[in-house]
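Pasting a structure here, questions to come.
Omission of a single protein chain aside, the complex is shown with its protein chains in their original locations.
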Amino acid sequence: MVPAALATASGVGGAGALAGLLLPCRLRVPVVGVLTAGVGAGGGTAGVAALEGSRWAAALPGLVPLAGAHVAVDALAGVFMAVAGAVVVAVAVYGIGYAAGDGPHGLGSRTAQAVLPLFALTLVLVPVAASVSTFLVLWELMALGSLLLVLAEHRERASVWQAGVWYAVMTHLGLMLLLAGFALFAAQAGGETFAALRAGAQGVSPALRGLVFVLVAAAFASKAGTVPLHAWLPRAHPEAPSPVSALMSAAMVNLGVYGLVRTGLDLLGGGPAWWWLGVMAVGGVSAVYGILQAAMAADLKRLLAYSTSENMGLVIVGVGASGLFAAYGDRPLAALALAAALLHVVNHAAFKALLFCAAGSVLRATGLRDLDRLGGLRSRMPATAGLFALAALGAVALPPGNGFISEWLLLQSLIHGFQVPGVAVAVVLPLSVALIALSAGIAAAVFVKALGVGFFSRPRSEQAATAGEAPAPMLAGMGLLAVLCAALALVPGLLGDGLDRAVGAAGLPGSGALTGGGLRVRLADVSASLSPLWVVAALTVALALAAGLPRLCARRRRRAGARLWDCGGGAPTPRMAYTATSFAEPLQRVFDDVLAPEQDVNVTPVRESAYLVERVRFQRRVPDRIEHRLYEPVLRALAGTGQAVRRLAGGSVHLYLGYGFAGLVVLLLALTVGW
Amino acid sequence: MSDSLYTQLLDVTCGAFLLAAVIVLWRRELAAIVRVFALQGVALAALAVLLGAHEERWDLIGVGIGIGALRAGALPYLVRRALAALTEDRQGYATGGTETRETQPLVNVAASLLTAALLTLLAYAVSRPLTDLEPTPATRALPVGLAVVLIGFFVLVTRRRALAQVVGFLLLDNGITATAFLATSGVPLIVELGVSFDVLLAVLVLQILTTRMREAFGTTDIDDLRELHD
C-alpha cells in the first residue's frame, strides 16, 4: 500500500506541475488545487499506513545519478508524512479559493502553480529518503520550491525580495552545514545509506560524532526556525502567500525536527548528555524568545511566524529531553518525552495551518496584516473569526484545545524526570518547566491579542469595516483543518499506537502514553491521566447550567441594548480602543531588558519660539535583538571583506591570468613538497 | 532526638537560612533588610545548636549560642545604629529619604531574584560531588550554605548603599560559617572566635567609614566614590 500511495502521489504531483505550466489561467487554479490535494492524500495515506505498522524499503538505482536513490518508510517517517499530507490536502483546497482571487499574478501565476504541487510532493517525500544523497536532493528541491513560492508576490511588494534573499541565503547555509555533517558522517561510517550509517555510527570516535551532530543539528534547527538561526522565518512567512505560509509553517519546519530525531536518535544512536543539553537550551530559549517577539508583533502573520518559532522550540525541548533521558539510561521516560514532542508537532501543524489560513482570509478580505488597523471582523467574517478562535484555543495550550494535550504530556515527561539521576538533569528540568510555563503564559496573551484586537472590538480602518466573508473553497479548506484540530483535541488516543511505533522507530521503547479516548502516563511507580473528552463534556454541561442560571432568575428574559460606558464624554470612537501595540506594552516593559526596544522622540518647536511645540513625533520599534546583535556584525564583516577583495579584481586581464599562473605554480610546488 | 526529627528540623532551619538571604535580595527598605539579617543569624545559631545537640558536642552548642549573640544581636544592632545615624539628620539633607532605601540597585530586583535562582542551581550543581562523598543530612544541605555565599556576594556586587553592602558582606560570612558547619560539623572554637572577632571589627570599621562618607559626600552611594579618582 505504501509504495502504491507514494507512486500515485508522485504521478499526481507531476501531472499537477504540467497542468500548472500548460493550462490557461482560469482552469489552472482549480485543476492544480485538486491535483495538489491528490498529492497530499497519497502522501498522507502512505504516512497513515506506515503509522499502522507497514514498512517499506527499496533501492531505485537509476533515479539519482552516481549513488542511486534509496527510500524507506517507517513509522517515524510516517508521522511527518501523515502530517504533511493532511496539511497539504486542506491547504490545497483552501489555495483554490485563495489563488482564484490573484488572477494571473501572485499565487495564481504560471510559475507558482507549477511549483506548488512539486513543493507539496517534496514535503511528503523528504521523510522517505533513506540515503544521504537522496535526502539532500529532496531537501534542496523542497528549499527551492518554497523559495519560488515565497517570491510569488514579488510584483506587489518590494519587501518580498528582501525576505527571499534572507531565506535563500540561510537555507543554503543550512544545506552547507548539512552537507559537511553528512559527508563527514558517511566517510567515517563507510557508507551513505541510512542503514550503513546506523551500523557504522558506533565505530566513529566520540569527538567526530559530536562534530557531526553539532553540524547537522545546527542545520536542522535553522530549518525548524529556532533561535538564533530563526531570522529567515519571521521574514519569509509573512511575505509568502498565505497558503504557502501555512505549508511552510505547518509542514516544512517540522522536517527540521524530523531530521534532528532521525540523525540524533536514530542514525547516531543517541549521544552524550551535552548534545541534548544544548538542544534543550536552544529549544527553551527559542520558546520564550519566539513568543516574546510574537507578543510584540503587530503584524498578524509575523506574530504567527514567531509563534511557530516558539512551538518548534517546545518540540525541540521535548526531543532534547528525550535524548537526555536516554543518555542517562531512562528509556521509558525518553520514549514519553519523544512521544510528547511528536504529538506537539502534529497538534502544531493542525492549529498553525488553520491560523495562517484564517490570517490569509483576513488579508484577502481587507488587504491588511496590521492588527492595529483591523478589528471588528467577527461581524463581517463570522466563520473566519470562529475558525481563528478555534485554532487560537489550540495555540494557547489550555483545555479544551489540542495544544494543551501535547504540552501536558511534555510537562509530565519533564516533571517525572526527577527520578533520573544526574546533576545536569536536576538543574535543567526545573528551568525547562519554568520556560515552558512562561511561554505558555505569554502565548495566552499573544492569542488574546490576536483574536481580541484583530477580530473583536470595532473596525479601526475602512478596509476592516467593509470586509466580506471568504469564498467557499477557502472556508472548506479551513473547515477540514478545524475538524482535525477538534479531533486531536477530543480523541488524541487514536494516535496512540502510531506514536508508539514512531517512537519505537527512533530506537526507544513505546511509551503507551495515549490510550483509547484519553491519556495515561504510567511509568514505574508514577502515573497521571487526562481525559480530554471528559473535560469537554463537563465544561459543556457546566457552561449550559451557568448560562441558564440568570435566565431562570431574571424577571425579564430579553436582553436590553445600551450605550458603552463613556465616562460621560460622548461615545468612544474606535481610535480610543486598545491596539495590539498598546496591548503588548505592559509585557514589553516587563521584558525591557530582554527586548531592548528602540525609542525615538522628536520634538519640533515652532519657528518663533523654542518653547512652543509644533509637533511631537514618537516612535518605538522592538527590533529582533538577536538578529541585531548576531547577524549585523557578521553581515558588516562580510561586506567589509567583499570591499577588500574587490581590490584584487583590478580589471586588468594580465592580473587575472597572473592569478591563474600563480595558482598553478603554487599547486605544483605544494605537490612536490608534499610528496 | 530521633533521626527523622533531627533531619526535619535541620532541613527547616536550612530552608529559613536560605529564605532570609532571598528576602534580603527582595526588600528595598534597609531597616527591613537588617531585620531579616538578624533572623538569619538566629537560623544560623539554631543550625549550630542543632548540630551540636545531634552529635552531643557541647562546645558546638556554645559556639552556636555565641554566634546567635553576635549575628542576631550585636551586628544587627551596630548596623541599625549606623542606619539611625543616617536617618537622624534626614531633614538636614534633601537626599535623606533615599538613604534608607535601596531604591535603584545596579541590577533590578526582579532580575536579581532570577539570578539568585540560577545561583542556587549553580551551588547545587557544584556541591553535588562533595555531598556524594558522605551523604548525611548535614552534607546534603551543603548547597544552602554555598548558595548564601553566592547570594551574599551578589548583594555585595550589585547594591549601591554602603549599608546594603555591609549586609551583603555579612551574608557572605554567614554563608561561609554555615558551609563550615554543614561540611565538617563545625570548626574549632578558637577559629570561630577569631573569625567572629574579625567580622565584628570589620563591621565597626565599615560603620565608621559609612558615617564619614556620609559627612564627606552627603550620600552613601558607593558609586560616588568614583569621584575620589579624579
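Note that the chains take the letters A and B in the order they are written out, and that residue 1 is the start of every chain.
The rule we apply is simple: a contact is a pair of C-beta atoms (placed from the backbone, for glycine too) under 8 Å apart; a residue touches a chain by one contact, two chains touch by 3 or more.
In the analysis below, contacts and distances are computed from a predicted model.
Visitor: So one subunit is absent here. Using its UniProt record, which name fits best from "Sugar ABC transporter substrate-binding protein", "Aspartyl/glutamyl-tRNA(Asn/Gln) amidotransferase subunit C", "Lactate utilization protein B" or "Formate hydrogenlyase"?
Guide: This omitted chain is identified in its UniProt record as "Formate hydrogenlyase".
Visitor: Which residue among A:586, A:605, A:640 or A:658 touches the omitted chain?
Guide: Touches the omitted chain: A:586.
Visitor: Among A:563, A:607, A:621 or A:654, which residue is in contact with the omitted chain in the full complex?
Guide: Within the whole complex, the residue contacting the unshown chain is A:563.
Visitor: Based on the whole complex, identify which of A:551, A:615 or A:647 touches the chain you can't see.
Guide: Answer from the full complex: A:551 touches the omitted chain.
Visitor: Among A:452, A:471, A:597 or A:623, single out the residue that touches the unshown chain.
Guide: Missing-chain contact among the listed residues: A:452.
Visitor: When the complex is taken as a whole, what residues of subunit B touch the one chain not shown?
Guide: Its contact residues with the unshown chain are 4, 8, 11-12, 14-16, 18-19, 22, 26, 108-111, 113-114, 116-117, 120-121, 124, 131, 135, 137, 140-141, 143-144.
Visitor: Could you list which residues of subunit A touch the chain missing from the display?
Guide: On the subunit A side, contact with the omitted chain comes from 375-376, 378-379, 396-399, 404, 408, 411-412, 415-416, 418-422, 426, 429-430, 433-438, 440-442, 444-445, 448-449, 451-453, 456-458, 525-531, 534-535, 538-539, 542-543, 545-547, 549-551, 553-566, 572, 574, 576-578, 582-587, 589-590.
One rule holds for everything that comes next: only the chains that are shown with their structure count from here on.
Visitor: Subunit A to subunit B: how many Å between their CA centres?
Guide: Measuring from centre to centre gives 48 Å for this pair.
Visitor: In the complex formed with subunit A, which residues of subunit B make contact?
Guide: Where subunit B meets subunit A, its residues are 108, 111, 121, 124-125, 128.
Visitor: Mind pulling up the subunit A residues that touch subunit B in the complex?
Guide: 423-424, 426-427, 430-431, 593
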